[in-house]
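Reviewing the structure listed below.
Removed from the display is one protein chain of the complex; every other protein chain stays in position.
Up next is chain A:
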Amino acid sequence: MNVSGGVVRARGLVKDHGQGQSRVRAVDEVDLEVPQGQMLAVMGPSGCGKSTLLHLLGGLERPTDGEVWVAGRRIDTLSERALARLRRRSVGFVFQAFHLVAELSAAENVELPVLLAGRSRREARRRAGLLLDRVGLADRARHLPSQLSGGQRQRIAIARALANDPLVVLADEPTGNLDTAATLDVLRIFEDLRSAGQTLVIVTHDERVAATADRLISMRDGLFVDDTRLAGSHTGGLGGLIGLEG
């Protein structure tokens, strides 16, 4: 799908947590536009509001004020049902804690969103096979998450996020729980996705991860304090560029 004006857009976005005197502003009137195929990294210290921003963009939380648009459709006014359908079709999530279903195998985890979208079991299997192959874990299809390393689990989570060909993948600290080698594996996948024109929004603490993006936004106290276009990631080897290869 070609979306003019940005796959993801936000205008005057505000999110407050709590009420009265304990109210905290997590996101403070930010404007954002993520064009199709862009890999956007959002950095900032803990508690600066970057995860909240990601949740708002994916319709997991509703803004206190402002507008969010995904694929040309305003989503902050949608019902929960409509939001669910939007996530099913257009958004893929990757979390720091993986959030895989512990009692399902790797393939079954990837099949889950395909089945939730109402597609057949055969189609779900086919998609899971393709995606597991894409993230290099075809031989781990029958393994349970507890039988996989952290990096492998995150690759399964990425495959699951891609299961319904989303317009945008929203990743919240995708390498936060990974060692260097696993981080490199994940970044390679993201690099492949970007090359394929996949829109990505990655929230991260890790400067090395941010360095692979097309664009870097820095957040502090709920505000965007910097918005930089990066060019280096398109050239040269990924590992060498960010110092992950030994």
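In this text, contacts are C-beta pairs under 8 Å (C-beta built on N, C-alpha and C of every residue); 3 or more make two chains touch, one makes a residue touch a chain; residues count from 1.
As a working rule, contacts and distances are computed from a predicted model.
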Omitted chain (choose from "Putative ABC transport system permease protein", "Electron transfer flavoprotein-ubiquinone oxidoreductase", "NuoM family protein" or "ABC transporter") - UniProt protein name: "Putative ABC transport system permease protein"
Chain not shown: contacting residue from A:V14, A:L115 or A:L230: A:L115
Those residues of chain A which, in the complete complex, touch the missing chain: 52, 55, 58, 60-61, 80-81, 84-85, 87-89, 93, 95-97, 99-105, 108, 111-113, 115-118, 121, 124, 144, 146, 160, 163-164
